[in-house]
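Have a look at the structure below, then the notes.
The excerpt is restricted to a subset of chains, each kept in its original location.
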């Protein structure tokens, strides 16, 4: 199967890391097709960039999802998740969504680590919108931005380990989620120092997407994910406009 | 004061009606500056169009908010509300947010009328994201699209009146909110047939925006509405990119 992996960032750095991690966990027959957004932030870190990324996401999905069997939104804000499910006939999985759902299978209460305090409300709103607020044991905010860099990540690793253990000790978390697409592939490196399962979303979203492709769920014929009606969109990419049956 | 009234739709029909209604309730010294989105849906009615409108909203705000004292988001999904508050130094009010907040001052439990069943989950998610789910008495979904037309609206009016009265009778609503920017100016026409206050958001958002301009709240220096950091955005409108201090 072909699995589209969309990172709406306009820089390829995170995408490369994400794609490598996705390929490391995908089944033998799964082809990972990574793609970036065509416009917007290098790496989304503000609400304004996120608003642009909503458009960038449906823009890139209109262009690339056509010949894929499923889509993974490789951005930890699950950007445009509902829109993607509406526009497309194939399964769509967000990485934070996948991490939270899988965490529910591994522990009763979930600790969450986010990077950058200004993004905390974004993640809290996301968790609430998925209906998982009641499952959250606690939050930790790390400012260590080295995690996004290419160099030595020992300090970033140590900070994440400390935060995870603090969630376990003080908030009684039974499973810990690392947010951020850039954390793809990281958990196995830190797991030996954390006494409960440590998860990130990219690998889990790939697995859930494969699962959904096997399931072949029907495309809803009504409700919020019903097929797009015929409508005219103005001054957007023609490929996106064509999704609405436009000229 | 200058009050920017942004409707991200690319058709001017609703905007004209909204601007007229806004002017009818604005204080004498308030200048209403209506503006439409530059790209995207004629009238937003799907999640995919809404994703595009998030971008269209910050795009138009970057262009027009500079010389205004406050902004009203004249779209009933309160599209890009948080991004707008982050990007701008002036107050921003969403119309559904304004309707809900004002409804709290007029009744303990709020009935909500939405147009088009595929938009129901969007409004339910919006109300939940504002934290008002516990105040909602009930929902009614009307499919009467005549309300968006220019012709005789007697049937649309009758349907709204029936839905409002049903919310009062069966769900014990004490105040009723009509969603949709197109409902601007409508409540006074229907109020005589509804025994509890009937609200729409455009007029209320104008009033709340004027109130906030008088209040002169400080721009947050930290948190999710802190000023935009210096970042590089790619292939977006230069005016928007400049908001991030880009070249």
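In order of appearance the chains are A and B, and numbering begins at 1 in each one.
Simple rule for what comes next: a residue touches a chain if its C-beta (ideal position, glycine included) is under 8 Å from a C-beta of that chain, and two chains touch if they have at least 3 such contacts.
Keep in mind the model is a prediction, meaning the values are calculated, not measured.
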item	value
Identical protein chains across the whole complex (2 displayed)	6
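Definition applied: only the chains that are shown with their structure count from here on.
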item	value
Euclidean distance of C-alpha centroids - chain A vs chain B, Å	29
Residues of chain B defined as touching chain A within the complex	10, 38-42, 45-52, 54-58, 80, 82-83, 85-87, 117-118, 120-122, 125, 128-129, 222-224, 226, 228-229, 231-236, 240, 243-244
